[in-house]
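Heads up: the structure comes next, in structure tokens.
Of the protein chains in this complex, all but one are displayed in their positions.
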Amino acid sequence: MQGLIDRTFRLLEVLLVGLLVCMVVMVFGNVVLRYGFNSGITVSEELSRYFFVWLTFIGAVVTFRERAHLGVETLVGIFPRAGQLISMILSDLIILLCCVVFFWGTWKQYPINATMTAPVTGLPLSYVFGIGFFTAGGIGLITLARILRALTGRITEDEIRLFAGHGTSEIREHAE
Amino acid sequence: IKDRNIRVSNGVNADHPVGDGVKAMTQCVTDKSGGKIKLTAFWGGALGGDLQATQALRSGTQEMVITSTSPLVGIAPALGVFDLPFLFANEKEADAVLDGEFGKHVSDMLPNYGLVNLAYWENGFRNLTNSKVPVEKWEDLNGMKVRVMQNNIFLDTFKNMGANATPMAFGEVFAALETKAIDAQENPFVTIDTSKFYEVQNYLSVTRHAYTPFMVLFSKPIWDTYSPEEQTILSECAVVGRDAQRKASRELSEKSLAKLKEAGMKVNELSPDEQNRMREKAQVVYEKHAGSIGADVVKRIQDALAEVRKN
């Protein structure tokens, strides 16, 4: 099971890199076309934006798993272990609520976006907005699993330390 | 009549003629509802862009938006009809068609998309400014880098004239004109004035190549929860607002033009012959987009125009 999950996330990482490379190629390609050939592809502006949305919201799940999202741990850092565990469960419940609302909202919004097309590519916007299912679902499941582990006492000390801000992620530093 | 707080989203700023329309409409609504219905206006896209606000209306998270029709073509393709180049020749034609049967025909389509159109206001005729030459004939546009809205009909209209049409967010236009990343842009006089484009553009050509109406849109899901009495108040007051808005728009348009001349812009009108040449040249765009707009809609408006022009 764990092996399958790890492999899935490695695949998602490949996807992220692919999206970023495509964005570079499309936007840079347009600059070259404009100066080299006095023309441009209007599709690439729109499509690169959509790739960007996918990159953001797929990456949000991958980085969530690594606890790379920015947060303030000054206070929880000085809590005793029990306090840290309780804070972690509470904060995970908040995250879960956010995911439920995000997922549900994407669901209710689906017909509205499915009947609306992008101005240039003509792509239905549900392709773009539908990514909310993946992000809310993915983060929600990770959080749910973590809450269950915490409640059944199977959470590792490393996870609690990471939650309390000991050992920050490299990505997190780059984000500033 | 219940206590209602209606949030009105506007992409433009409060000093735009839409401000006058909203003021008149608010006054009217307050009077007729005995102060129970309240309009709160948000300006400058504070609640999101026009498209985003319209989507919010469709999902029932927001009550009202006053938006030009162009950004909504992806929602209701028929609205593309108002983007067709050189459609209306003057304000009189526009008023007659929009307030008449054709306008109603288009409004009647919108509930399908979760929207209710209360009235047509106006953004006015769009004209071209540039930093290079006075545009007197369409050949002058050849190779010119023109910023257009991200909208296929506008893109094609300018490409068809030989221009290098570049879609760009409105917020970056001033800086892009200033740095000469683009040579030209097109907007109504009032926008050219309030956005200070005259500081970075030398020539203003009165092309009147498009007339964009504003629509006063209400969220259908929310509309359905209102009583008929409330609905009537809103519909009637949107029309009161319309008259104030159009009046202000036309007065301000004159004032803006005078101000642009005073600021040193070289203004030129197109000769009637050239106007016709351009209109003919633009027919390709009509043919190309009739399919996506709906051939019957295009035909209907041309019939309506013919009717107006006969009188």
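So that you can tell them apart, the chains are marked A and B in the order they are listed, and the count of residues begins at 1 in each.
One rule holds in what follows: contacts are C-beta pairs under 8 Å (C-beta built on N, C-alpha and C of every residue); 3 or more make two chains touch, one makes a residue touch a chain.
Heads up, the rule we're going with is that contacts and distances are computed from a predicted model.
Novice: Looking at UniProt, which of "MaoC-like dehydratase", "NADH-quinone oxidoreductase subunit K", "Succinate--CoA ligase [ADP-forming] subunit alpha" or "TRAP transporter large permease protein" names the chain that isn't shown?
Specialist: Going by its UniProt entry, the chain not pictured is "TRAP transporter large permease protein".
Novice: Consider the whole complex, including the chain that is not shown, and state which of B:27, B:52, B:275 or B:302 touches that chain.
Specialist: Per the contact definition at the top, the residue touching the missing chain is B:52.
Novice: Could you please point out the chain A residues that touch the chain left off the display?
Specialist: Looking at chain A, the ones touching the missing chain are residues 13, 16-17, 19-21, 23-24, 27-28, 30-31, 45, 48-50, 52-53, 55-60, 62-63, 66, 68-76, 87-88, 90-91, 94-95, 97-98, 101-102, 104-106, 108-109, 128-129, 131-132, 163-165, 168, 170-176.
Novice: Could you pull out which residues of chain B are in touch with the chain that's been left out?
Specialist: Touching the missing chain: residues 7, 40, 42, 44-49, 52, 55-56, 59-62, 168-169, 171-172, 174-176, 178-182.
In this text, only the chains that are shown with their structure count from here on.
Novice: State, to the nearest whole Å, the distance from the C-alpha centre of chain A to the C-alpha centre of chain B.
Specialist: Roughly 37 Å, centre to centre.
Novice: Across the complex, what residues on chain B touch chain A?
Specialist: So the residues of chain B touching chain A come out as 55, 58-59, 73-75, 113-114, 143, 150-152, 155, 164, 166-167.
Novice: For a test of understanding, state which residues of chain A touch chain B in their complex under the given definition.
Specialist: It is residues 38, 40, 42, 45-46, 108-109, 112-113, 115-120, 125 of chain A that touch chain B.
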